[in-house]
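Working notes for the structure below.
Of the protein chains in this complex, all but one are displayed in their positions.
For clarity, chains are labelled A and B in written order, and residue numbers in each chain start from 1.
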Amino acid sequence: MESATQPAGVAPQAAEAPPSGTPNYLTHERGLWSWLTTRDHKRIGILYACSLATFFLVGGVLALLVRLELLTPGETIMGADAYNQTFTLHAIVMVFLFLIPGIPAIFGNFVLPIHIGAVDVAFPRLNLASWYVFMTGAACAIGGILVGGVDTGWTFYTPYSSQGTNAVLFMTTAVFIAGFAGIFTGINFIVTVHKMRAPGMTWNRLPLFVWAIYATAIVQVLATPVIGITMVLLFLEKFIQIGIFDPALGGDPVLFQHFFWFYSHPAVYIMILPAMGIISELMGTFSRQKVAGYTFIALSSVAIAFLGFLVWGHHMFVSGQSPLSSIIFSMLTFLIGIPTGIKVFNWVTTMYRGSVWLQTPMLYALMFLFLFTIGGFTGIMVGVLSVDVHLHDTYFIVAHFHYVMMGGTVIALLGGLHYWWPKATGKMYNEPAGKVAAALIFVGFNLTFFTQFILGSRGMPRRYYDYADLLDRHPEFLGLHQASTVGSWILALGLFLILFYMLWSLFKGKPAPKNPWGAVTLEWTHTTTPPGPHNFDRTPLVTRGPYDFHLADDVFGPLHTGDGAGDGTAQG
Amino acid sequence: MDDNGTLWLPEGASTIAGEVDALFYFIYWVSVIMFIGVIGTMGYFMVAYRRRSEADRPTPIKENKLVEASWIVIPTILVLIVFTWGFKSFIKLSVAPPNSYEITVRAQKWAWVFEYPDGVISNELHVPVSRPVKLRMSSGDVLHSFFVPEFRVKHDIVPNRYTSVWFEATRQDTFQVMCTEYCGTRHSYMLALVIVQSQDEFNRWLQESGIPEDASPAERGALLYQQQACNGCHSLDGTAMAAPSFQGLFGTERTFEDGTTATADENYLRESILQSSAKIVEGYPDIMAAQRYEDRLTSEEIDALVAFIKEQ
Partner (left out) sequence: MADTTVAVPPEAHGHRPPHLQHHFVTSEQQFEAAKQGMWLFLITEILLFSGMFVAYTVYRVWHPEVFAHVSELLDWRLGLLNTIVLLTSSLTVALSIHFAQQDKQRQMLICLVLTILCAGIFMLVKYIEYTGKFEHGIFPGAGYAPHGVGGGHDYADYDVAYAPQFFSIYFVMTGIHGFHVLVGMGIFTWLITRVVRGHFSSAYYTPVELTGLFWHLVDIIWIFLFPLLYLI
């Protein structure tokens, strides 16, 4: 047993409680300026958290408006142009200003350096710069809304987008700029994991969250420049009619789709890989069990990152690309299901003979498994060539990607939020409220989106403002749309409840114990709650794996399980 | 209209629908079974291994290579099966039989124009039952997409290019054609009917739809109004759609977006077809020029349309 190597009499690192009044990363410097000029990865994570929460709120309200319009056939609250702009903006905000920066920007920034035993990321100033670059991109998008908005769909297909209004210029610029934020973050994380690991932190002792963020960073670095150049070319197509994508000028609209999806498919892996990293952490901690199949899960992240670059054409089966291309893309698409399945099976196995604790973060992890599995299987359906011909561009697709992006990424993000909230804020959120919100979200989500699978396979196209003329032949569309809209209200209620009790906890929450979950990764065992500005008092020397729950007790004393009585260490 | 479809799918009405549906349900049921397996196990573990006390110290599970291998190999076999099946059906969907009846489709914002081999033009898609029909499609402006759920066919329509889709309808009924590639404000109104008829009824319709030799200009105009899809934007009953209604238009004073005015006389109507951007009525978008009616209509047809509009 490795703990036998520890010299006798040396106080375990984790047992040291800091002298009272020691400043943590939140308190050691105060004032807005200290936040806006920070190089602390934890503070930058908080900056991103505030920005992304705001954009999620904006995108969410837009979604509610979309669903509200669809509550009745014909005009409900807005005209066709407004509706088309609303769903376009909903997606642009959600994809580019929330999901893609998403988990890496918030939790990658906050947790990754601590997970590897580092003081900060490799390039702290670049890290801060990436937040400013991101916010500049967001401001550009707001500019686009102010000059009239776009209605092209977030996919900007030509020639509709290159013949459209000038707002397209703003949106393409916004995506270009925000893309650089992602590139900088990706570069930072790769070099950090290569160069800043603490002594003894070998690759196979890295927490799976780090593997996930690392694989994501590789995708970000390789894929994002392609959307960059695509946006430049679209900008120029609109601005000076360079004729690459507009057939009226000699260009090819299908070429645009290839360019666009070459990035946007790997982009969805940028969204889901970090989420899977969080799920690994949650399944381990809340089963108090080593995550099953560590090597398989770690390598499957890399496999998904790689394979993700080969399948973009499955968005284009009916676009006019050659049938041969479609066949190849379909074949490759199925391969990605395999590493994904490996993860899901291993996560479930992690609970086997474990000690499962159904706190809110774990409820989200289990919810992820439920919802993401549905999303994954429906992905198989739409990956099949002949079936996709029927399902493409219908609500089935909308339901599929909401199951994986929202049921997957957002649910995992909420799990991570509840998990790391005590560490980041020093406060506990209200656990019963957490469970209630999770239940509302689960019910609301399924009601909203499961109905959309049926809408789609029965023939309801997507991006339709009005379905009145379809009711003759498809009367079921009305009830399904109405059910979906009601679901969106329940979902929204759950999300607003989270916002409420999280903010409440900042002011009135119980102070968090050091390690309420009994986790054994470095952020829980070797930093204070909240962490100090430099994370660790001394550089940790790593001698065991990230999920060695059975060994941790001997070093750190019995693991605390969250009743707030203390942090369960030898010194109490 | 009676639908004998299922919860998930409308009743198929083409020869390919059966095999597409079979594959859909195969994946569906395999997914349901695997979902129950995975989530059922998850649910069981949640309960069976729930934390009973703080002192719980589970023994770590050992990695079992056989188990890992099985859940790599079995899913791989399953996906290979569905891929191959889907591939075979896709080949059938992609290659129209050699004796297909060809109809040309022109998609434009926001209407459909169907042209039949003998020159008949209509905004309805009539097809004979039990005969393969191949649509040769092109767009006049932006991307559109042709979709009939009951036929299980769909294909994008690209400007400056031909794409095609084919189907063989199996029952006589009326179905909805929907545009499934976002194309602007009235994307959700870009609908057409596909009417499946017996070969005899189809032949009869084709004959009757040709413009009769002795039709008056206004009668000819009325047919053209439908066939050239003017009705997609210009109503006859006063409803303001994407363009001014023809009702009571002739002879009135029109106010344009630049503040000038003009009387809607015959010359104005003619100019509005050939050079629509010259005068845009206040409150309406400048979108007609993209259809290039000046390239599509003969002089006689323009005369006919003018005569027709005058009568509204």
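Here is the rule we go by: contacts are C-beta pairs under 8 Å (C-beta built on N, C-alpha and C of every residue); 3 or more make two chains touch, one makes a residue touch a chain.
Keep in mind the model is a prediction, meaning the values are calculated, not measured.
In the entire assembly, the chain absent from the figure touches the shown chains A. Checked against the full complex, the one of A:Glu29, A:Glu75, A:Glu431 or A:Asp548 touching the unshown chain is A:Asp548.
Of the candidate positions A:Ile106, A:Ala122 or A:Ala298, contact with the hidden chain is made by A:Ala122.
Touching the chain that is not shown, out of A:Ala138, A:Ile177 or A:Val226: A:Val226 (per the contact rule at the top).
Of the listed positions A:Ile92, A:Ala141 or A:Ile183, the one in contact with the omitted chain in the full complex is A:Ile183. As for the chain not pictured, it touches chain A at residues 5-7, 10, 13, 117-124, 126, 183, 186-188, 190-191, 194-196, 198-200, 221-226, 228-230, 232-233, 236, 239-244, 249-252, 255, 259, 520-522, 525-526, 538-546, 548, 552, 555.
The definition used in the following text is that only the chains that are shown with their structure count from here on.
Inter-chain centre distance (chain A to chain B, centres taken as mean C-alpha positions): 35 Å. Against chain A, the residues of chain B that register as touching in their complex are 1, 5, 7-10, 16, 19-20, 23-24, 27-28, 31, 34-35, 38-39, 41-42, 45-46, 49-52, 54-61, 63, 67-68, 71-72, 75-76, 79-80, 82-83, 85-94, 141-143, 145, 147, 149-150, 152-156, 158-161, 163, 174-176, 178-189, 191. Chain A contributes residues 80-81, 84, 151-153, 157, 159-160, 163, 247-248, 253-254, 287-290, 292-296, 318-320, 323, 326-327, 330-331, 334-335, 337-338, 341-342, 344-346, 348-358, 366, 369-370, 373-374, 377-378, 380-381, 384-390, 392-394, 453-454, 457-459, 461-467, 469-470, 472-474, 548-550, 553, 558-559, 561 to its touches with chain B in the complex.
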